[in-house]
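With one protein chain withheld, the remaining protein chains of the complex are depicted in position.
Here is subunit A:
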Amino acid sequence: MRLARFLTRFWADRPLALKGLVVVALPLAILLVSLSLLFQASHAEEEAEDDVRRAFAVQRDTYQVHALLAEAAAGVRGYVLTRQARFLEPYRKAEADLPPTFERLDGIIRDAEIRNRFERIRTLAVRKREGLHAIVELADARTAHAHNTSEIEAALVANKIVLDAMRQEIDRIQVRENTLLDQRLRRVEEVRNRFLFLTAISAVVGLLGSLAAVYLFSTGIVRRIGNLEDNAERLAQGEALTELPQDADEIGRLAQRLVRASALLRGREQALRESEERFRLVIEEVRDYGIFALDPTGVVTSWNLGAERIKGWTAAEILGQHFSRFYPDETRDFLPARMLQRARERGTVEDEGWRLRKDGSRFWANVVITSLHDDNGQVRGFAKVTRDMTERRRTEEALRMAREDAIAANLAKSEFLSRTSHELRTPMSAILGFGQLLELDEETLSPSHRAAVQQIMKAGRHLLALINDLLDISSIEAGATDMSIEAVDLDDVVQEVHALAAPIVATGGLSFQLEAAEPGLIAQADRRRLIQVLLNLIANAAKYNRTGTCVRLAYGRNGADIRIEVEDDGEGIDPSAASRLFTPFDRLGQQSKTRVEGTGLGLALSKRLVESMNGQIGYEAPAKGARFWFTLPGVQPAQMPQKD
């Protein structure tokens, strides 16, 4: 049993080439063996037949010897009686024929006993011939001498004895030969039977060999290939493979590779399933987006929690229904079909509009439909992502209204400023206008009236300056300024400011210094407002510098910005007050201590102006005096639009 298993195992493990060789060679070898056996058998039969033929030949020749000698003896006897020479013919024939006959017999006799007797016969034959020869001579002599009859009789008698002895030997040989012939014929029979038997055996063995080859072929190859094919089919169907013995030949290796491929496929399938499962879970759990799938005709095939939350239907309620039921009456007839058609044509389509919930209420939806294709490019369905935008739409609406309100409020504010400006300036116009008319005609006034007009004009101008600054600040804070930011050539602006401010600076007996770090600096600013800021700072420097000698205006690059400084060498500013410099109406106690005019709004206004030109403004204390600085965004010369 173990041996059988071992052999089966051994056979299965041989390579296919060897198996093929064995399957073809086995019947051939058996055939060859059968043929050689047959050849041997036929050879044995031939030998046996030879023996038989030889036995017959020996019998024939011994009879011939006997016959020749008997006839010769009879002839001799006749000659003796008749003296006629024709009686001697058999004698002479025997003389001639005996030697070749003996020779032939000598060549074909194999049996030892027969050879013995043959040798004796040959001796007897020689004696017989000599006896006959002697008789013939005696007879010839009697012709001449008729007295030797007794001698002849004696010779005849002797001859007869020899012949009898010979006949006896020949009879014995015949007996022996007959025995031998019988044996040989039996052997021929035997050999023939054996031959027939071998032929039958060969046929049977050859048949068995072929059957064995077919069996081996079947077990070793055909059946296993069949199994392999089954497994390949299972692999294609994604089923588990049948376990096959792990043979070491090609088919066995192929089977093992199939097993490996199957394992690999199963692993991948598993990974894919897990990935799909994870993905499905993610999609199902998404709550803010309704994500669901449609088949090519628009029937819902999947449904996530988001869809349930947004639309109200559970998956069980909606699966299998057509998605057109999400559309309100006015769009249901055409929009769903159009959406699918567009998704088919463009791959994806987006839409915003009213959709229905399960309870019939409407929501404002953002919908994206994407067509899904199979490997052949055929549409196999659609993915639909729906967002509830109702809240956002409401927010947008609210925002839009708020924006409109803000714009309206802004307009109202501008209108208010404009009116206020008008309402405040109009009376000022009358006050200052008439005051000016009085000044023009001052020679007609008494000195006290003249002084009164001067006070009116001074207070009026102060009030006007206050109104202007206040309106400026208000309009900036209301975002209602007329800022027009452009590229401004600083050299140009500074020249203009110098011309405007020189009289103010000169009034205080101060010198006016300009320092440009480099020529051609360009800033992004509103030219008019920039001049306003510069004049304000310079006027401040001139007004409050009563102990120094100069006002200095310097400007240069500071990184990407332009930095402008206005500095004086006067008494400077109390450090404790520096933080309140840009606060409206905070004149740092100037109004009580000094006679310097001012609205208290100049720096506050400058700060707002600089900031609305995207710059910064500040104060720093130099070794002596005060220094105000501000920055503006610079423009690289290359960025300047070319002027014609």
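Convention: a residue touches a chain if its C-beta (ideal position, glycine included) is under 8 Å from a C-beta of that chain, and two chains touch if they have at least 3 such contacts; residues count from 1.
Criterion: contacts and distances are computed from a predicted model.
One chain of the assembly is not displayed; among "ABC transporter permease", "Homoprotocatechuate catabolism bifunctional isomerase/decarboxylase", "LLM class flavin-dependent oxidoreductase" or "Response regulator", its UniProt protein name is "Response regulator". Only one of A:418, A:455, A:583 or A:616 touches the absent chain when the whole complex is considered: A:418. The hidden chain makes contact, of the residues A:15, A:427 or A:622, with A:427. Contact with the undisplayed chain is limited, among A:254, A:464 or A:514, to A:464. From the options A:316, A:440 or A:623, the residue with contact to the chain not on display is A:440. In the full complex, subunit A makes contact with the omitted chain through residues 418-419, 421-434, 436-437, 440-441, 460, 464, 482.
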